[in-house]
Structures are given as structure tokens and as C-alpha cells.
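Showing subunit A:
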Amino acid sequence: MSHPVPLNVTRGSTTAHVTFLLLALAALGLAALPWISGAGGSGRAVALLVYILLAVMWNALAGFAGLVSIGQTLFFGVAAYVTIRLSNAGVDPYLAVILAIVSGAVLGWLTSLFMLSLKDGEFAIGMWVLSSLAHLCVNLDPLIQGETGTSLIALNAYDIETRNTFTLWVALAVTVVILAALVVLLRSGTGAAITALRDDEIGARSIGIDVMRTKRIVFVLAATGTAAAGALWLASNTTFQPRAYFGVHWTAYMLFMVLVGGLGRVEGALIGALVFFLIETLFGAYGAWYLVGLGGIAVVCALFFPNGLWGLIGPKLPSDPIPTGYKISKIHDASWEEI
Partner candidate 1 sequence: MTGLILNSVLLGGYYAILAVGLAFMYSVMKIINLAHGALIIFAAYGLHLLGAMDVPLYLSIALVGALMFGLGMGLHAAILSRASSGGALLPLLATFGLSILIDNLLFQVFGADNRSLAPLVGDLSWASFELPGNVFVGQLSLYILLAAIVIIAALEAVMRFTTLGRRIQATSQDRATASLLGINTARTAAIATGIALTTGVFAAAALGLRSAWAPYSGAAQLLFAFEVVVIGGVGSLWRVLVGAMVLAIAQSIGAAIHPQGFLIGGHLAFLMAVFFRLPTWRAAFAPIARKGVSA
Partner candidate 2 sequence: MTVLSAQNMSAAHGQLSAVQDVDLSLVAGEMLFVVGANGAGKTTLLRSISGDHRQSQGTVTLSGVDISCHPAHLRARSGLALVPEGRRLFADLTVRENLLLGASTARSGPWSVDAIYDRSPNLAKLDQSLAGKLSGGEQQAVAIGRALMGNPVAIMLDEVSLGLSPAAVELAYATLARVRDMGIALLVVEQDLNRALATADQLVVMCEGRVTLRAIASETDAAQLAAASFGQTEGAAA
């Protein structure tokens, strides 16, 4: 053996430290929002967090595991329904939210047992069928009264200020925990498998990665995060009409956010959610035209900018803002090479 070249293996960087600092500041800012903007701002802040959860989770599914699902509304809607049901049974609404997130994880695991065997388009619409089935079954519940829906009445036990503030804090905590879980997962051994899977599924299989297990982990996490989004959306809006939760427009939003932000990157999904939040705030009132625009932009991004906005921003930064891989350098060499 020749002399081993001294290597310096790192995964943090200045860019990453700055990013985490900014994200932490953003989280603190959101947490302090009730004192800054009063109760009105809290609802919008929860909406932003819900969009972030949906975008990051859908991106993990499509970008990392290569699974396009049109039916993630299954987890979104079922979690909201479970929250209603538990709360109706006397469980504290916020505890119900947490339990609904757990139920999303369980449902995700059960679903993964058979859905992951389906290929591409079959999986995509198969998930939609499941979501549609869940929607129909929820409609059968007398408590929900079909499309009439019901509300999370138990929240009325809290006065409106406390409720909004508390909902925001719960939403923030849940979002941070789930995003942290994703980053930790991506930095673990499984994360390397996920990255390999993203880059080349056949190659990943050939070097001995258990593709099915890796996909299942991503799928269950995505189900959990999407369920969290559904339960939080309910806690924030209080009304539950099945169509508003199982509707395919949510899939349109997820697709838009991920394609605009950039498929396969956590940073891209965050940017996509932020862009969507701004566009919705500015143009949401235009109704169908606004959705026409979303659909059109999604098509253009899919065809011409598959790396989305992140594809424009990312390469200009000195290193990864959210480092999930490693950087290897020779100790006396200034040139960095990422693997």
C-alpha cells in the first residue's frame, strides 16, 4: 500500500451555519408573531408551515424515492378526520392533533405494504384511488354529515387569542421536529441510500441497497408529515368539510411547490413553499385563473427547468445550505470536492 492521502472529511460549512442561523431566526420570528402582528397573522403563519410540510414531504417522496403520488390527500384528509373524531370522543384537541399525526404514520406503513409494489403511474393514481376511497368512507360517518362537514368545536373551550397562539406554536414545533427528522434521516446511513436511490435506482440496487426498505422509510415519513399538515390545517381553520381536505387541489399545490422550488432538494421545497405562499397571498383571489397559472407554471417547470429555482440559486452558493452529504478534501489542498 502506498501512503494514504490525508483526507479531511467534513459536512458542515459556513453556508450551512448561516442557513441554520437564518432558519432558527425565522422560527423564533414566527413564534413571536402573536406579539408582533396580533391574532390575525397566526393563521397565515400556520398556512405557511403547512405548505412547507406538504412541499418538503412531497419532495422527499417524488424527489428522493421517485414516487409521484396524486393521493397524498389520503394522509392529509384522514389526519384531519381522526382529529375531529378523537376530539369528539373527548380528547383534548391538541392531543388529538398529535395522535392524528401518529395515525398518519401507521396508515402510511400499512399503505406502503402494498402500494410500493406499484410502478410509476400506477402508484400515482393508485394513491389517488385510496384517497378517494377514504374520502367516500369519511362521508359515510354521520358525525361528518357527508359534504356538509363539521368543525373542531372543542377548540371553543379556549379563547380565540390563546387558541391561535397555541395552534401556531404547536404547528411550529411539529414542523421543526418533522423537518429535523428528515435532515437527520438524510444524514444517516439510510440517507446515503436515499441519495443513491434518487440519483440512480438501478445502480443503487446493484450496490446492495435495499430499495424497497429505503422507499418505505421515505414513504412513511412523508405520510407522517403530510398527516401533520392536515391535522394542523384543521386546528387552524377549525372547519372540516371532506372535499376541502381530500380535494385534488392540494396535490396541485404540492406539485407546484416542488417543481418550482426544485425536485430532489430540501432547500428547493422550502423555496417552493415560500413562493407558493407569496403567490397565493397575492393572486389567490383570482380563483380559477390562479389555478390555471399554477398548472401552467408546473408544466413549464417540469419540461424546461426540472431543477426549479434551486437549480438557479444552488450552484451559486459556496456549499450546501442544508448539508446531507459529506465533503472530502486533502488536508493541504484548498480545492474541495463534494461526493
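Criterion applied: all candidates are chains of the complex that A comes from, given by their letters.
The rule we apply is simple: a contact is a pair of C-beta atoms (placed from the backbone, for glycine too) under 8 Å apart; a residue touches a chain by one contact, two chains touch by 3 or more; residues count from 1.
What you are looking at is a predicted structure, and each value in this text was computed from that prediction instead of being measured.
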{"item": "Numbered candidate touching subunit A, per complex, among 1 or 2", "value": "1"}
{"item": "Touching residues on subunit A, where the partner in the complex is candidate 1", "value": "62, 66, 68, 70, 113-114, 117-122, 124-126, 128-130, 132-133, 136-137, 139-140, 248, 251-252, 255-256, 259, 263, 287-289, 291-292, 294-299, 302-303, 306"}
